[in-house]
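Only one protein chain is missing; all other protein chains are in place.
Up next, chain A:
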Amino acid sequence: MALAFDEFGRPFIIIKEQESKTRLRGLDAQKANIAAGKAVARILRTSLGPKGMDKMLQSPDGDITITNDGATILEQMDVDNQIAKLMVELSRSQDYEIGDGTTGVVVMAGALLEQAERLLERGIHPIRIAEGYEMASRIAYEHLERIAQKFEFDATNTEPLIQTCMTTLSSKIVNRCKRSLAEIAVKAVLAVADLERRDVNLDLIKVEGKVGGKLEDTELIYGIIVDKDMSHPQMPKEIQDAKIAILTCPFEPPKPKTKHKVDIDTVEKFQTLRQQEQKYFDDMVQKCKDVGATLVICQWGFDDEANHLLMHRNLPAVRWVGGVELELIAIATGGRIVPRFQELTPEKLGRAGLVREKAFGTTKDRMIYIEHCANSRAVTIFIRGGNKMMIEETKRSIHDALCVARNLIRNNSIVYGGGAAEISCSIAVEAAADKYPGVEQYAIRAFADALDSVPMALAENSGLQPIETLSAVKSQQIKENNPWCGIDCNDVGTNDMREQNVFETLIGKQQQMLLATQVVKMILKIDDVISPSDY
């Protein structure tokens, strides 16, 4: 460890407890960081593409997740290394921003790091490499825009959208019924989309899962599902044209926040108190009844007496409904959430065409369906599947598909998938490299090589000869000057991605390149790692 000495040869203490800290500097630090980044990318590399494999993750509590979604794998991996954590962040931000391509972005970053390592060995300064990468990514970004195509669809012709969602789903375990799931996803997104403003609020789509049944039983419900049952077993199980009172106050005597005491010292007081109490419940129920509600949905619990009164007055009720669900119900039914009984008015009631309770399988599980809502913007995707893991994985896959559909509605430019866009960018970057004088040229070329690694990994995972396939596709692209030749992962017999209907969104791809470059730049700029030593 390098230390500074004063004129008497005593070391300056620069860092607290310097002796007990490990420190890596210069090239060593960069190399160690690159190695860590590559290690993370290596884990994800085999999950890329339609024939990618899954990872089984066991959480600290022993629960098991089987997934092939990059963001999920990294999130649950419990990494300790700082650089590895950066990669996890990278995948997460891609997930937040775009929702798809979380594996691709990490693989891309890994490849960039690998190339950077080689350049470092040749003695090129890391900052020059970083700058070269930056230039190259700009070239690639612009090139993507050039090769992007407008993607035509409208509310009546959803076929192209479905095709795109199918591409996303084909790399997941659910690809057995990708067609039906893609249709569900597209329908759900279109139901909540605002095509005028080109905006989609994914919060309006709720994805619920229940173990049991088949994946094929997954359905889209134009309404809300609540995993609750009626508060009283003898309440009606089905309500037509329900008028729903959405309450956030419990059917219980009031609990004022100020500290108070009610002292009882005479028999009369005791009796009045009791009458008061009964009247209180009566009033509450009566108020709901008076405004014409036919269903009460409450965030809190009910007192036994109130429950019976509700039942008695033929007013079905659901209790302990969570806050998020309550909001969704309010949005869907056009009702207002009412915090006090006094504020209940007929206008604040939500409306739904049909509310019913449905039982599943041989267990006593029951759920409440609220359908045909006044405002059908809120929808629920209800997933059934063989086991919990399957459902969780389906949820993640559906989320990806929803994100893709949303991105297409926001911006309908697409590029072709199957590695086609990467190969095309690689060619463009390679060609542009020669125009740059200086050391950056090498970095730009390295960027082009790194771009090749995504199609390479795709080919590898699909059991094809990676180098052979890649060079064949590349030469075809240059010869025919078309950016839609990709890797034929599914063994269909053509590598024209237009025929295979494999697209990705332009913004998704652009984001991938930008994010990967940014992270790699950040990692390259680190030249000193100080970590507390093990104790």
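Just so it is clear, a contact is a pair of C-beta atoms (placed from the backbone, for glycine too) under 8 Å apart; a residue touches a chain by one contact, two chains touch by 3 or more; residues count from 1.
Criterion: contacts and distances are computed from a predicted model.
UniProt name of the unshown chain, from "T-complex protein 1 subunit beta", "Serine/threonine-protein phosphatase 2A 55 kDa regulatory subunit B", "Ribosome biogenesis protein BOP1" or "AP-3 complex subunit sigma-1"?
So, among "T-complex protein 1 subunit beta", "Serine/threonine-protein phosphatase 2A 55 kDa regulatory subunit B", "Ribosome biogenesis protein BOP1" or "AP-3 complex subunit sigma-1", the name matching the hidden chain's UniProt entry is "T-complex protein 1 subunit beta".
Of the residues listed, A:Glu152, A:Glu196, A:Asp263 or A:Glu347, which one is in contact with the missing chain?
For the chain that is not drawn, the touching residue is A:Asp263.
Out of A:Asp80, A:Glu152 or A:Glu347, which is the one that touches the chain we can't see?
Checking the options A:Asp80, A:Glu152 or A:Glu347, the one contacting the hidden chain is A:Asp80.
Tell me which residue among A:Ile64, A:Leu195, A:Ile467 or A:Val492 touches the hidden chain in the full complex.
Once the missing chain is taken into account, the touching residue is A:Ile64.
Just one of A:Ile173, A:Ala428, A:Ile444 or A:Ala457 touches the chain that is missing; which is it?
A:Ile173
For review purposes, identify every residue of chain A that touches the missing chain, sorted by number.
Residues 31-32, 35-36, 39-40, 43, 46, 51, 53-62, 64, 66, 68, 73, 76-81, 84, 173, 176, 211-215, 232-234, 252-256, 259-267, 270-271, 273-274, 276-278, 280-281, 303-305, 307-309, 311-312, 359, 361-364, 385-390, 463 of chain A touch the chain that is not shown.
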